[in-house]
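Worksheet: one structure, shown below.
Shown here: the complex without one of its protein chains, the others still in place.
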Amino acid sequence: MLRIAIIGATGIVGQQAIVSLIGHPWFKITKLAASERSAGKKYREALKDANGSSRWWCTEEMPEEIANMPVEEASTFDPTSVDIIFSTMDAGPAKELEPKYAKTTPVISTASAFRYEEDTPILIGGVNMDHAALLAVQQKNRGWKGFISPKSNCTIAGLVVSLKPVLDAFGVKQVVMTSLQAMSGAGRTPGLSAMDMTENVVPYISGEEPKVETEPQKILGKFTGKTISHASFGITATCTRVPVIDGHLVCAFVQTEKPCTPEEVKRVMVNYGREFSELHLPSSPAHLIDVTDDPFRPQPRMDRDKGGGMTVTVGRIRKDPLFENGIKYVCLAHNTKLGAAKGALQTAEYLVKNYLKLV
Amino acid sequence: MLRIAIIGATGIVGQQAIVSLIGHPWFKITKLAASERSAGKKYREALKDANGSSRWWCTEEMPEEIANMPVEEASTFDPTSVDIIFSTMDAGPAKELEPKYAKTTPVISTASAFRYEEDTPILIGGVNMDHAALLAVQQKNRGWKGFISPKSNCTIAGLVVSLKPVLDAFGVKQVVMTSLQAMSGAGRTPGLSAMDMTENVVPYISGEEPKVETEPQKILGKFTGKTISHASFGITATCTRVPVIDGHLVCAFVQTEKPCTPEEVKRVMVNYGREFSELHLPSSPAHLIDVTDDPFRPQPRMDRDKGGGMTVTVGRIRKDPLFENGIKYVCLAHNTKLGAAKGALQTAEYLVKNYLKLV
Amino acid sequence: MLRIAIIGATGIVGQQAIVSLIGHPWFKITKLAASERSAGKKYREALKDANGSSRWWCTEEMPEEIANMPVEEASTFDPTSVDIIFSTMDAGPAKELEPKYAKTTPVISTASAFRYEEDTPILIGGVNMDHAALLAVQQKNRGWKGFISPKSNCTIAGLVVSLKPVLDAFGVKQVVMTSLQAMSGAGRTPGLSAMDMTENVVPYISGEEPKVETEPQKILGKFTGKTISHASFGITATCTRVPVIDGHLVCAFVQTEKPCTPEEVKRVMVNYGREFSELHLPSSPAHLIDVTDDPFRPQPRMDRDKGGGMTVTVGRIRKDPLFENGIKYVCLAHNTKLGAAKGALQTAEYLVKNYLKLV
Partner (left out) sequence: MLRIAIIGATGIVGQQAIVSLIGHPWFKITKLAASERSAGKKYREALKDANGSSRWWCTEEMPEEIANMPVEEASTFDPTSVDIIFSTMDAGPAKELEPKYAKTTPVISTASAFRYEEDTPILIGGVNMDHAALLAVQQKNRGWKGFISPKSNCTIAGLVVSLKPVLDAFGVKQVVMTSLQAMSGAGRTPGLSAMDMTENVVPYISGEEPKVETEPQKILGKFTGKTISHASFGITATCTRVPVIDGHLVCAFVQTEKPCTPEEVKRVMVNYGREFSELHLPSSPAHLIDVTDDPFRPQPRMDRDKGGGMTVTVGRIRKDPLFENGIKYVCLAHNTKLGAAKGALQTAEYLVKNYLKLV
């Protein structure tokens, strides 16, 4: 078993990372770290608020051995005490601490701090595994034994998985999208106000649209041996917040380079990712994409947990009446599973098996 | 006071029509009609279900004089007993009965039955009042003393109001839109299931997208003297249902003919509709469009009631990074006020004052 | 017109006080005050957060003349510059500042700071107007020209209004109650988390049950000339928070001293408060209590706005199968209207007319 540290363990993403690792066949959490405020306490105690109420926000129960584990301080954490580091810190501390850890130890990160660095790939399971080779460039550039491998923005995770087979088969010229994003994406401290999110929609998410309009082109770009040549299509997005707990829904209008019918698009999506699935990584689903013919689906509450929260559900694939070579569809991905901790875990599994070759 | 009949009075739109007419300075409800099932009962009794519970769904109290009014049968209703008919029936009975009424009496309709007829305008307050002249063509064609004036689809009401000044000033080349529609639009018998609409989004509304993709071009078309020449821009839409009671939100991506800045778009929207407002119709708001600079607005729950539910709120006007001459914005309209009974009432007021010249 | 200051004007209760006073026939807001952070700014500016988004949380629009009014600092506010002070501050600053204001000026308060003082009544419109005489005792005791008149806890406002006629007619021996409270009662900075309040119930509200179990006995007590002799019945309560915006629902199990039928209870409730209504105070409803026979009512969203949010709706009055002389019913009151700013305003109107005799 490889020894794993969760850094940022008391936050909601850290909690989800812990839950994702329950009963994992390769990885065992041996260390927890967080900010100074939590350091020195047992994990269970570190989560108690002033009222004695627990800030453990997962519906899965806190594993007993984790509850009793001491929380170390992130800033003084010894990265050589573990084999892999899961960083679920916020962008600020991640920017400072992840490079220190990476000197000696691989860092899988849910933070955005290094996502836009030239020598850093944004890996999404089954989509761009060849970009993993950029980590060797990063290691060489920076003189690190470890590396930093960040996950993508959670909103685009599902879009990118669904676009990849379309791009490969027909080319993509442009994407217009509106996201209907779940509230869990806004975190928990304090997160969104119930008075704002009841029987309401908030049509803006700070800082989201610029990420959504640029990350996919990097993820879907080509690794040149030294860096990634971004895909050339443009994206325009409006990102909204809806009263849903988990599951980001994206309404996509895609113009392809070559003509394609909805049936052809369905076929390439359904057939997509078989090779990746055959790696049988512990967190990978049987199907990366599930295409539904039910016009009323995908729905966040009904479809987000498909494939353990790792399958993207696509529905309503139809011809676009406006754009030449246009198709429209709706896709759904679980933002705190595929789009966050569990997606990062899947990447870690891939890297451990195929890049580090440790299992 | 002009005598008004509400036909379809027991349905939710009929109820909203009744509420819209409380204390109206020109109109007085003197007749109610509905299907055979309700005919012969007092209105209050006609609304009681098998449990004795009232199917009055408005939060405003049922006016006492309406409660005690007898409900006549729509199929045998005498249209000459009133001055104006408000038809809030479903499309089926509307198709059959409205022409019978229109032989003698003006019919303002919330049904879609006649919306797509060549000689029938779809009037939206302040947007296309010149189309009212098409009613004379309709009257002549059909040998009617009255007419049928249907309201628009509720989803596009806000979009069309916001597009009109943009079209006038800069031209419109194409519109890509995603709607986040309120549940009240699906009616009440039985309407949507709570199990479907709690903590969820349903990404499909039967029959909605074809209407949304074609009605605006008629509404924003040019009256030629004989018919309406549809506007030439294309629309593509995805229509979704969100857990909101009232208020349809539309995320619009608009490509204009001429270049325009967000500031210019804001200016033409803010200045729009003054002439119409100066008619001082009882149901018209002071401003047809309110443009907000708060990036988190418009929000359905917070903004839908602006201007008595008759003002369209536009926010997030910004440059589109993908399309040449592209702008993006979000607009909100109250679907059961501007988009339904109260919008139809505003049209009635306009026609009574400027077309029929009865007040 | 009497000059009114709103102290704590930037908070949600202060905002609701402002909205309650729009177009008031007797009162005119001439001053606004808040904490140091807001002082010196125009009201509109004081409400802007770091994103430029407005923290104006009412669906009614901010009145233009209020928007441009300067905000003074509460701690240095000159109470002699107005005729009446509305204090909507939190309990902490209220405890310190209200006595300073009361030296010269009547203070109507929504805070709990003075609620439990021996010489201070908790006035609820139509319930215990005779307790107003205790204010003279307070003024004498403390050497104040003004006074402090606090409103009740919002949860019990509806219960107390519904209990009063029962107490008068049949006596009350005990009350068992469960409240299903709206989220607006928890305020807005930050208020409740959307992740806690979506598709969920929180079965605890800090500090609420002790207030609910003791305040009604004071409010329903007898004024002895010097103080209030508390009513002798006992109350046990469980207070829960439900995903409702406004409107506290209370499920009450009441044991009366004398036998009574549900019909008798209905009758005394329906007939209750006529004398008070005939004072025609601007904020008073036509009926203090509305009794519904619809078994599915009262419902918060449908019934909270009855009587401008000032009418208590009672339903499901029925015999209790367990307790001798037991009746059960459900009552609903608008927690941010009757239970907060507008309820305090109604008290102010009563005091101005009948105690201060200023109108």
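Points worth noting:
Per-chain numbering from 1; labels A, B and C assigned in written order.
Following the convention adopted for this analysis, contacts are C-beta pairs under 8 Å (C-beta built on N, C-alpha and C of every residue); 3 or more make two chains touch, one makes a residue touch a chain.
On a predicted model such as this, the values are computed, not experimentally measured, just so you know.
When the omitted chain is restored, the residue from C:234, C:282 or C:308 that touches it is C:234. For the chain missing from the display, the contacting residue among B:2, B:67, B:245 or B:270 is B:245, taking the whole complex into account.
In the full complex, chain C makes contact with the omitted chain through residues 174, 176, 178, 180, 196, 198-204, 206, 213, 234-236, 238, 240, 242-245, 249, 251, 253, 295-302, 315-316, 320-323, 326, 328, 330. Summarising the interface, chain A meets the missing chain with residues 51-54, 59, 61, 198-199, 245, 293-297, 301-303, 305-306. Mapped onto chain B, contacts with the missing chain fall at residues 51, 57, 183-184, 188, 190-199, 206, 243, 245.
In this text, only the chains that are shown with their structure count from here on.
Mostly identical positions are employed by chain A and chain B in their mutual contact, as over half of the interface residue numbers are shared between these two copies. Chain centres here are Cα averages; for chain A and chain C they lie 47 Å apart.
Taking each chain's centre as the mean of its C-alpha atoms, chain B lies 39 Å from chain C.
Chain A and chain B have Cα centroids separated by 42 Å. Annotation for chain B: residues 198-199, 245, 295-297, 301-302 touch two or more other chains.
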